[in-house]
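Written out below as structure tokens is the structure these notes cover.
A single protein chain has been removed from this complex, and every other one stays in its place.
Note that the chains take the letters A and B in the order they are written out, and that residue 1 is the start of every chain.
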Amino acid sequence: MLTSTIIEERKVSLVVIPLTIVALAIAPSVVSGSQLITMITVLQFATLTLAWTMFSGPTRYISLATAALFGMGVYTSALLRDSLPIEALVLIGAVAAFVLAFAIGLLTLRLRGVYFILFTFGVTALIRSTVQWWESTVSLTVGRHVEGATNETVYLLMTIIFSLTLVVAFLLRNSKTGIALVAIGENQDAAEHLGINVTRVKVLTFAASAVFMGAAGAVMATRFRYIEPAIAFNPLISFLPVVMAIFGGVSRLWGPILGTAVLIVIQEFLITEYPFWYLLLFGLLLIVTVVWLQGGLVELVERVYWWLKIEWIKMKMRVKMRWREWREA
Amino acid sequence: MTGYSERTTIIDSAADILVTGLILGGLYALIAVGLSLQYGVGRVLNVAHGEFIMVGALATFSLFTVWEVRPVIALGVIAPVLFAIGYGLDWWLFNDLRGSSVNEEHFEGRSLLASFGLVFVMQNMILIYWGGQHRGYTYLNTPVSILGNRYGANRLLALAVAVGVSLALYVFIKRTRLGKAIRAAAESPDMAAALGVNKRRVLATSFGLGAALAGLAGVLYSMMFQLSPSTGIELTIVAIVVVVFGGLGSIGGSLLGGFTLGLVISFVNFIDPSLSIVAFYLIFILVLLFKPSGLFGRELHAD
Partner (left out) sequence: MIGTKKIAPFVLALVVALVATACVESSDDTTTTTAAPTTTAASTETTSATETTEAAVDAPEKILIGNPIALSGPVAGPAETTQVSSYDTWAADVNAAGGIYVAEYDQRIPVEFVRVDDTSDVPTAVALTQQMIEEDEVHFIFPPWGTAFNFAIAPLINDAETPVMGCTVGSKQLVEQAADFPYFYTMLNQYFDQGAALVELLEDLGVTTVAIIHHDDLFGIDFNEFVKPALTDAGIEIVFEETYPLGPVDLSQTLRAAQDADPDAFLAFSYPDETFLMTGQAIEIGFNPDLFMASVGVAFPAYREAFGPAAEGVVGTGAWNPGIDTEDAQGFYDRHVALHGAEPDRWASAACYATGQVLEQAIEAAGTLDPKAVKAAMDTTTFNTILGTFEFEGQFNPVYPGQIGQWQAGEFEIVSPVDDRTAEPIYAKPEWPAG
């Protein structure tokens, strides 16, 4: 009863997604420069979280490779920024991430559960340490400067990438592949027996989701300005989207977005007032979510919504009955 | 960018690689043994394991520098406290997750995420109590001569403890009643419950024991390294790699896996130290790809 059908969600999304995109597009003329900078961070993590959820949400394969895929885009910019326009960097970064994700997908076909999680983590760490070794031993540069771009440009590009992620995530959920992903998440063997080409679905979806991560990386490099392997492949970039998605709730399209927005706001607020406590709060929120609110904020919001609705209906009925009584008196 | 002087004999070099590798391996095994127990019995991949180690290490540091308590004595305080904390965590948090999870894989994922939240919580508390400074002290730094080369006594102690603890644990699980109950609970929880084993208590005990072992590792770790609140995650990674390498769920596997890993890294260090971290992660993912059950299998579930 608390879950909506996919058809209803589809109808709502058809209205709200365009509204969101329009709102994002209007934002620069309404918000201050400082707010715009915050929104860029929000868009970065919203994109990563949404892209992560595309694959890891329904299939329940928790991927920790986000940093590796994002980092591919970052290094694309770091290496080619001076020779190519930013649009080209975004495309190349996206393709590079796609290729890497495709490879990881093929390698992990037989890995499940904890092993899959650990492998994605290990491969990211391997890439980070290899790039570090390469930069310090072969190219002898380690740190690279990336020429910046205006806040407006970065915001615009991130909005486009985020919007594309959102649209693709929506289309995926409402497609046969989307249903196949859920089936895989419920029972991979049964799905296989039902005739689903599990290999193709998993690998292609994982690789497709990486496209947006790589694209985001290529853009954000211009914001980071200074790149080192530890910055481009920062493990937090893998962990935070997981926390945000789970906290927000992966069963709805808007769950990860809500989770991202709420956590970033909390973090920005706590960082200025209580620099140490935000870690504590994040941790507690995650534990609470995992144990009691498995559906995340989505579940909380929907429960509250339905509770309110039912109370409203009950109240209406009480009023009606009293009215009738009064009339008959 | 390497260069090393002439070694007097090849045997010298080989001896050095061997002993250094075993010492390093002993350290690895010590860091990993607590996690191995927690996952082997309770199927909890406790990513906060490194934080427990850091608590043990920092507590030892404080006791040593402020009250001049020797680390061995400090252990007597730290181990029970961490045991209690671990016990409580399992009794309330992980047990709850066990009950409400659909299947084992579901539980493993959720407990991993919950322990991840625990990382944030514990790091924050460490930061609040001890601050962000790097801290350190040295203890038992004296050189000991083995096969013509000298090694730190504190590192040799860590090696001895690692071996001793692993053996003791092995015997404990195989021979004692509580140990057998633990094995039963790990192997077949429902059967064990039917036979009168208090599953909840046994699981909590093993988790607590794992936390106490983390404290032990921390005590020894603090003798040799500078401590900072962010080291916890690095230690957890080492523990996970060792545990996977040796076989998730096998205590003996962690010991042997730790030693093997130590020897391999020691050898790589001899060739080109700048590649040692790369080698570390490469071994990790190769094991996951080709032998996910680890090199030494799952003896907690065997015989």
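Please note the rule applied: contacts are C-beta pairs under 8 Å (C-beta built on N, C-alpha and C of every residue); 3 or more make two chains touch, one makes a residue touch a chain.
Treat the numbers as computed from the prediction; the structure is a model and nothing was measured.
Chemist: Just one of A:Glu87, A:Glu268 or A:Glu311 touches the chain that is missing; which is it?
Modeler: Spelled out, the listed residue whose C-beta touches the missing chain is A:Glu268.
Chemist: Suppose we count only contacts with the excluded chain; which residues of subunit A make the list?
Modeler: Counting only subunit A, the missing chain is touched by 4, 8-9, 11-13, 15-16, 19-20, 23, 31-35, 37-42, 129, 132-133, 136-137, 140, 142-143, 145, 147-148, 151, 220, 223-226, 228, 231, 234, 236, 252, 254, 257-258, 261-262, 264-265, 268-269, 271-276, 279, 298, 301-302, 305, 309.
Chemist: By the contact criterion defined above, which parts of subunit B meet the unshown chain? Give residue numbers in ascending order.
Modeler: Residues 1-8, 16-17, 20, 23-24, 27, 127, 131-138, 141-143, 149-155, 224-226, 228, 230, 234, 266, 269-270, 273-277 of subunit B touch the chain absent from view.
To be clear about the criterion, only the chains that are shown with their structure count from here on.
Chemist: What is the distance in Å between the mean C-alpha positions of subunit A and subunit B?
Modeler: 33
Chemist: Of all residues in subunit B, which touch subunit A in the complex?
Modeler: 1, 45, 93, 96-97, 100, 105-106, 108-110, 112-114, 116-125, 127-128, 233, 237, 240-241, 244, 248, 274-275, 277-278, 280-282, 284-285, 288-289, 292
Chemist: Which part of subunit A faces subunit B closely enough to touch in the complex?
Modeler: It is residues 60, 62, 107, 111-115, 117-119, 122-123, 125-126, 129-130, 132-133, 136-137, 235, 239, 242-243, 246, 276-277, 279-280, 282-287, 290-291, 294 of subunit A that touch subunit B.
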